[in-house]
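Partial complex: the chains shown occupy the same locations as in the complete assembly.
The letters A and B name the chains in turn, as written, and every chain counts its residues from 1.
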Amino acid sequence: MNSFSTGDLVRLGIVGFGRLGRRHAENLATRVSGAHLVAACSPLADERRAARDALGIGRLYETYDAMLADPEVDAVFLVTPTSLHADQIIAALRAGKHVFCEKPLSLELDACERVVAEAKQHPRLKAMIGFVRRFDPSYRDAFEKIRAGRIGKPFMVRSQTCDKNDPDGFFVRFAPTSGGIFLDCSVHDIDLARWLLGNPKPVRAYATGTIALHPGLAESNDVDNGVGVVEFEGGKLAVFYASRTMAHGHDTSTEVIGTAGALLVGRNPRMNRVEIADAHGLSNECTPTFYERFADAFVREAQVFVDAVRGDEPVPLTLHDALEATRIGIALRESQRSGQAVTFESASALV
Amino acid sequence: MNSFSTGDLVRLGIVGFGRLGRRHAENLATRVSGAHLVAACSPLADERRAARDALGIGRLYETYDAMLADPEVDAVFLVTPTSLHADQIIAALRAGKHVFCEKPLSLELDACERVVAEAKQHPRLKAMIGFVRRFDPSYRDAFEKIRAGRIGKPFMVRSQTCDKNDPDGFFVRFAPTSGGIFLDCSVHDIDLARWLLGNPKPVRAYATGTIALHPGLAESNDVDNGVGVVEFEGGKLAVFYASRTMAHGHDTSTEVIGTAGALLVGRNPRMNRVEIADAHGLSNECTPTFYERFADAFVREAQVFVDAVRGDEPVPLTLHDALEATRIGIALRESQRSGQAVTFESASALV
């Protein structure tokens, strides 16, 4: 089926050409070796036109099914609304396409499970969810150092995803379908915690939160600042913080604490290597959004996917990982709403 | 009774002359204006001898009652085991002495309440609990900036008290009487959170923890790494972390997040202003214990107490503050043991 010989390029179709979709497309078009971005799919004429004009993409589709029918497309790159992810992945696999999908896999556990089951039917097709932080050079370095024993046995992760406040409150309008702050933001930290702690099974979760600036979130039972605690088997712990209201920029950081040391990734969300000394003291600017912080990681993530397809090697981040991140995110949301800790048996029962 | 005229020194008696007691005594003897350390009390002959030889203290007492009977002592400075605090404070007040007492006030809520009630009977006597961090110049600066509106409305505190691992495990032997990690360590962070958030009432608490290095703690239902979440009325939140197992030193830091900015105190527990660049990269040493970190604050704390006594002004940190910190610490301990969130009505019922 899709067996690539040396030198073959992976012919990719991007699905969704919004802000993030366009960035993925630019990366695939110009910065990912072995990738050939040949097709783009969007229901919006403007987005199709942009794909053609800005990147010279020749095969433009209005519907996803039409793109899947194109034999010149080896793999699809989904940058679509979360509610579509599960069905689109399943359809891609059934059409014989490799598939990369932006996180999260799905907001529903049963949808996650359907995708995992389908993928088992297509062992030669690659399916990968884009938890981009795993591909950031600093997170990668931390992972390698942990594996090399630099901090002894890691037992705790503290991780945060904090966005700069958007006074327009875009995410308030997005709240009814976002899955809530834990599934939308903390899902990154959940994935990191599992990865950095060696994929332990969760035992119990607790979460709470507050609305600091965006009262409109109350309608969706959501918060703009949330904290969560997850206990895993083997005495491992994770503490999460997610915020939509930072004044200084996008501030993502993670700390891994072990028996012989700790690793800290991204404590100062510095924009670059510049500091200014002036009447206000000594300062540095901060990354405004996740994209400036993780621009390199988006390229590497795509490169890893393309390399896995070309080399017929396993993707480093499985659908099972994505399912587990969703499971924990749902438990945190339930706890935030109920005010009580959720144990993972009952969490399964709830969903 | 104790009305000081300008120039009068406060004649102090130190009670307890262990490691920390000796440091308090040195401060009172040499660095606190208006203080005259005249007496020391210890059941141990060695400690009394040390008080005399090192600091030239003339009035040495084997029993606390004997010191309280000394009319030349205006105020006592208690650096004694926590289990003695409540009764010793009450006795001091009844003897007409001002009293400074190391934190925490007590591990039991009813003992705290007895002290508060007794103090009400002695309105002219000062009684202050030593939550030393409030007197650290950096915490003080953060407090002033918050009061000046620099971060908008503060709604969240994240605060940690993390000690360097003591391979001898002194605190394991201390565990049966320490009150557990939340009452022993996090009580500082609890006090800071209340202070920096404007003393809101607690609503609910959740905590958990793990034993990373010291299995002996299991006998006392204690942990060597604990995390806690406290919700306050008005949508305010606090997240605490306490550890006994840090590899790098004593690492105390606090973050206060507001609607227009955040303040970070002590993110790098740097020992001083020195960095070294060598084959290991760029590094700084860390404060080994709380004392190196808060040496200045211990002096200021004592100065504030002495000034309040001399000027007959209220102490900035009331017994009520200390009682509230104990109340929250107990709730966290209950939650850690039960695995369930504790609401503050039931917390009251539990104790």
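Everything below uses one rule, namely that a residue touches a chain if its C-beta (ideal position, glycine included) is under 8 Å from a C-beta of that chain, and two chains touch if they have at least 3 such contacts.
Keep in mind that this is a model prediction, so the values were computed, not measured.
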Number of copies constituting the complete assembly, 2 shown: 4
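We take it that only the chains that are shown with their structure count from here on.
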Turn needed to bring chain A onto chain B - CA fit, degrees, nearest 5: 180
Between chain B and chain A, distance of the C-alpha-averaged centres to the nearest whole Å: 42
Contact set on chain A toward chain B in their complex: 151-153, 155-156, 158, 204, 206, 208-213, 225, 227, 229, 231, 235-237, 239, 241, 243, 245-248, 257, 259-262, 267, 339-341
